[in-house]
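What follows is part of the complex, with its chains left where they were.
The chains carry the letters A, B and C, assigned in the order they are written, with residues numbered from 1 in each.
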Amino acid sequence: MNSEDKLYFEDFEIGWEAVTGSRTVTEADIVNFAGVSGDFNPLHMDEEFAKTTPFGRRIAHGLLGMSIGTGLPRNHPPLAILAFLGIREWNFKAPIFIGDTIHMKYTVVEKRETSKKDRGLVIFKRQIINQKGEVVQEGQALLLLLRKQK
Amino acid sequence: MNSEDKLYFEDFEIGWEAVTGSRTVTEADIVNFAGVSGDFNPLHMDEEFAKTTPFGRRIAHGLLGMSIGTGLPRNHPPLAILAFLGIREWNFKAPIFIGDTIHMKYTVVEKRETSKKDRGLVIFKRQIINQKGEVVQEGQALLLLLRKQK
Amino acid sequence: MNSEDKLYFEDFEIGWEAVTGSRTVTEADIVNFAGVSGDFNPLHMDEEFAKTTPFGRRIAHGLLGMSIGTGLPRNHPPLAILAFLGIREWNFKAPIFIGDTIHMKYTVVEKRETSKKDRGLVIFKRQIINQKGEVVQEGQALLLLLRKQK
């Protein structure tokens, strides 16, 4: 077994897909994310206020869902990422509640060579999915990956 | 002074802009964000690896920059947010290094009434700017705000 | 809108008051505060012990309530604080339980010029109030604020 294995630009083709492991989003995650981000919006932090909203209770920060999505356990070697270029059309489609268990499905939707021979652009559709199978967040991530053959 | 003041849909017009207070991004922020997200990518967490990259040292997670952007201190009443709908075209333009001090500038670029009379869509251009005045991240956030007159 | 706005010594007069936004105190807050402070007293951290106390369950550290009080969202520009000089007569009047939602009311009770012309002392009465309207903590904070006219 070669411990140096990573997934390179050449390892992906359009339609390649994978799903991550899952994680339950807890009250502690929301509290900790508020602490890291500084975002103490009452939608996330004030149960009395949250009771008066259509959701009826506190919801996770949208960016907490995105952030957890990037860190969920994967069952394949790590990507040979050179840079995370950006995000395209990210939609917060439904709330993530305390106790929801989410995973991410990602699918290669686009792949492009660049002017530099040692790297290439791969665009992944990312879907955050809860324990009921609902897509709660969805968008595209643009990753610059290293190529094996430079 | 009325403590109930919030900024509603009607309070914004295209071109409205504001800048937040600033915050220095520390090694502890990166460590804490890795812990919350689960993203322990060596670009952020492995100094020996980072020395071999074009950046030459660890950089902050892109989503940490975005997340801090949402929580920076503001000098106006909080927005009457009903929902954070999504993100459009977010670009990670330059790295955020440990010790960089960032703030956010946000500008209303679009405003739309919706079919529901009690709310409206406001699109903010958000720019994360470092202590040298460089725009390190840039994109648009779609917020659904409450209206005063329903 | 001038993003440089802060509230200076001249902006306050005796009787000026404001209330902050609210935040629900969670088990995670208590755990995190224990971790930061090192205070693992069983009143806060040991549910079996806490059952034997008059409160019947764990309570938040008194200083956690004070600390959250200083960081609750405000709906006015930040104060032009030069220094937080001290605290006068702080009383922990009632416990804060997990799940309580607290906000702070603050009122200017005293204001004094100092020998230095660029600053002044403002004393705020601070009251931490829970979701039932009970004042759970109360005291005075002595802040040295900058003056606009120096």
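Here is the rule we use: contacts are C-beta pairs under 8 Å (C-beta built on N, C-alpha and C of every residue); 3 or more make two chains touch, one makes a residue touch a chain.
Treat the numbers as computed from the prediction; the structure is a model and nothing was measured.
Note on stoichiometry: the full complex in this file contains 6 copies of its one protein sequence, with 3 placed in the shown coordinates.
Quick note on the criterion: only the chains that are shown with their structure count from here on.
The innermost chain, defined by the distance from its C-alpha mean to the mean of all protein C-alpha atoms, is B. Distance between chain centres (mean CA atoms), subunit A to subunit B: 17 Å.
We define each chain's centre as the mean of its Cα atoms; on that basis subunit A and subunit C are separated by 36 Å.
Taking the mean of the C-alpha atoms as each chain's centre, subunit B and subunit C sit 27 Å apart. Multi-chain contact residues of subunit C, defined as those touching 2 or more other chains: 21, 73.
Subunit B contributes residues 23, 29, 32-41, 43, 53, 61-64, 66-68, 70-73, 78, 81-92, 139 to its touches with subunit A in the complex.
Listing the residues of subunit B that touch subunit C in their complex gives 1, 3-6, 16-19, 21, 73, 75-78. Listing the residues of subunit C that touch subunit A in their complex gives 21-24, 26-29, 31-32, 71-73, 99, 101, 131.
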